[in-house]
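I have placed the structure first, in the form of structure tokens, so that the comments after it can refer back to it.
Here the complex is missing a single protein chain, while all its other protein chains stay put.
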Amino acid sequence: MLAFIIRRALQSIGVLLAVGIIAFAMFRFAGDPVNQIVSIDTPAAEREQVRRSLGLDDPVPLQFARYVSRALTGEFGVSYQFRQPVADLLGERMPATLELAICATVFSLVFGILMGVFSALKRESFLAKVFQTVSLIGISLPTFLIGILLIYLFSVSLGWLPSYGRGDTVRLGWWTTGLLTWTGLQALIMPSVTLGLFQMTLIMRLVRAEMLEVLRTDYIRFARARGIRTRAIHFGHALKNTLVPVITIVGLQFGSVIAFAIITETVFQWPGMGLLFVQAVQNVDIPIMAAYLMLVALIFVTINLVVDILYTVVDPRLRATIRQPA
Amino acid sequence: MTEGIQAAPVPGAPTAASKAEPATLSWVGRFFDSDVWASFRRSKLTMTAAFVTLLFFVLAIAAGLISPQNPFDPAQLELLNSRLPPLWEAEGQRPYLLGTDEQGRDILSAVLYGLRISLLVGFMGVAFSALLGITLGLVAGYVGGAVDTLIMRVADVQLTFPAILIALLVDGVVKSALGGSLDAGTMLSVLVFSIGLSFWVQYARTVRGSVMVEKNKDYVAAARLIGLPAPVIMVRHVLPNVLGPVLVIATINLALAIITEATLSFLGSGMPETMPSLGTLIRIGNNYLFSGEWWIVAFPGIALAVLVLAINLLGDWLRDALNPRLR
Partner (left out) sequence: MLNRPTLLAAAAATLLASTALPAMAVTLRYSNQGDLKSLDPYTLNETTTLAHHGHVYEGLTRRGKDLKIEPALAERWETSPDGLTWRFFLRKGVKFHNGNAFTADDVVFSATRVRAQGSNFQTRIPTTAEFVKVDDHTVDVKLKTPNPILNYQWDTWYIMDKEWSEANNSTSPTPASATTPSYAALNANGTGPFTIDSHQPGVRTVFKKNANWWDKADHNLDEIVFTPIGSDATRVAALLSGEVDVVEPVPLQDIQRVNSSPNAQVLTGPELRTIFLGFDQTRDELLFSNVKGKNPFKDVKVRQAFYQAIDIETIKTRVMRGLATPTALMIAPELVTFSKEFERPKYDPEGAKKLLAEAGYPNGFEVGMDCPNDRYVNDEAICQAVVGMLARAGIKVNLMAQPKAQYFAKVLKPGNYNTSFYLLGWTPGTLDAHNVLHDIQGCRDNPQSSRGESNLGGYCNKQHDELTDKILVETDKAKRDEMMKQAFKLATNDFSYIPLHQQALAWGVSKKVKLVQRADNQVLLYWARKEP
């Protein structure tokens, strides 16, 4: 048991290191950062000076070693564009992204479960079919188009919701939140829906499938035979049983939501890490790109590790069946 | 976002489908004989979806014959005819049925050609990832040991990143590695490569799981006894058993790949504007949403949504149909 956890943790570190190497190697090709640091009419001598000061002339392995050794001490360097420590920038932007990701997940959970339960219980009803089909549209249109259509409808035409940003935020220690102000809440609606739509579809379909299956099991039939009320069966027993896989999926998907926030944040000018990353890619701001990728990898690896450990703790059999289809 | 579908247990996956019967009947024979075909005939929605998908395929293949214009040939674009509305609007002009865009590109032709590009990217991406994934899955499952561990750990690393990030990175690297001279054809291969690389894990895991189950079965042992080489056993006996789940994954991934291409377009890594896919057309059209030139984005958008929806519906049905638990 302990051995398993240690092995898993070691593997996770290996994964992180591999991601670091791959990511770092890739940045070597992302364009010349010097062009973004200085203006276009900068003399070549001045450019050369900048390039040397950044160590971009050093061999790649040396640059990587330098990067890793700094990263280990929590030092991700200074952003080329902002001239500020990357750790500070990411720290400042992280609450925005996490808040958006959490709201999107809550949205997808609430609506996904409701629609899923409904379409499982009233399988043949017209509304259930509508849910089934409409939910597919959520994954049939590119996210960016959905976002822009929402802006057009709710900001420009109706004037109900803000088109960009987070609204007013409240600072709680190092965390900033938009949940405590009216404008902050308004600003959260469209980005959360845009980001959560895909997950909602997923959860709805999962809940439906699981519900259908559970409802067929002997244990539910037995409960029904015992005369327990239908509603109690559906919500007390059947739904409860479907929630384990749903929560698993939500957990495993959380990293994905954060990654996909890149697009939502770009569309809504949401001041989160994803927007920072996109701007960094456009400006070849290597320190930000590298730190962001490492951070995403860290989040993924941590979630995976926790899920793995939980499975082993809760039920070793689950691990075998859900995690690895072998 | 693919992880959702990856992480969701693929119903009808190895355990259920492969235990059913040894691979004696041909896949096609079994198909028409099966409940699958019957369930297809039962569902009007599925039949519509199949029809739409087929229609789009035909349109894509015949694009060169039925389009009034070749939108990829700059000499055929007439700047003076740019931004014309569809024919039924007051300023519409023949032969531009669905209007033209900023460069004088006929929207109908652009959608047809774009459909071809999107399907091509989607299909080749899926084929590439399936081939890679199946091969690695077969090898990992059959050989086992260190090779298995290595492949599965690489898969883990791969899963660490969302597909869109991988595609974005691979795209960036290949582009820079190839240097300046990137024509549209190369771009297409780069897209196929980057999309393919980000989707293979699912196949590998599914196939590996199935192989692990199958390889200890008597018939495989028997085949080995009569001296069939390992690759032949794997391909001829093990593979047919996993085709069902692989097909389900592939269908869903086709839809995902097409959407991924569109999203990459939005982030600036898709097909170039001179050889636009549906995604590129939508990205371009996006800019004209507020200016009243709605047709530039509407028709590519509708085409993409209908196509992806139809493929998703097919995938959905296939998933249910191949899953005995839901029948």
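In order of appearance the chains are A and B, and numbering begins at 1 in each one.
Keep this in mind: a contact is a pair of C-beta atoms (placed from the backbone, for glycine too) under 8 Å apart; a residue touches a chain by one contact, two chains touch by 3 or more.
Bear in mind the structure is a predicted one, so any value in this text is a computation, not a measurement.
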Sole touch to the unshown chain from A:16, A:71, A:89 or A:290: residue A:89
Residue touching the undisplayed chain, where the options are A:19, A:37 or A:109:
A:37
Among the options A:59, A:74 or A:159, the absent chain makes contact with A:159
Which residue of A:151, A:203 or A:257 touches the chain not shown here:
A:151
State which residues belonging to chain B touch the missing partner chain.
73-75, 77, 79-80, 82-83, 102-104, 175-176, 179-183, 268, 272-274, 286-293
Residue positions on chain A contacting the omitted chain are 30-47, 49-51, 53-55, 70, 75, 77-78, 80-85, 88-89, 92-93, 148, 151-152, 155-156, 159, 162-165, 266-269, 271, 275-276, 278-279, 282-284
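Throughout what follows, only the chains that are shown with their structure count from here on.
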Cα centre of chain A to Cα centre of chain B, whole Å, reads 23
Which residues of chain B touch chain A once you look at their complex with the stated criterion?
1, 3-5, 7-11, 13-15, 45, 153, 156-157, 159-162, 164-165, 168-169, 172-173, 175-177, 205-206, 208-209, 212-213, 255, 259, 262-263, 266-268, 279, 282-283, 286, 289-290, 297, 301, 304-305, 308-309, 312-313, 316, 325-326
Which stretch or stretches of chain A touch chain B in the complex?
11, 14-15, 18-19, 22-23, 25-26, 29-31, 129, 133, 136-137, 139-145, 148-149, 152, 156, 198-199, 202, 206, 209, 212-213, 245, 248-249, 252-253, 255-256, 259-260, 262-263, 266, 278, 281-282, 293, 296-297, 300-301, 304, 321-322, 324-326
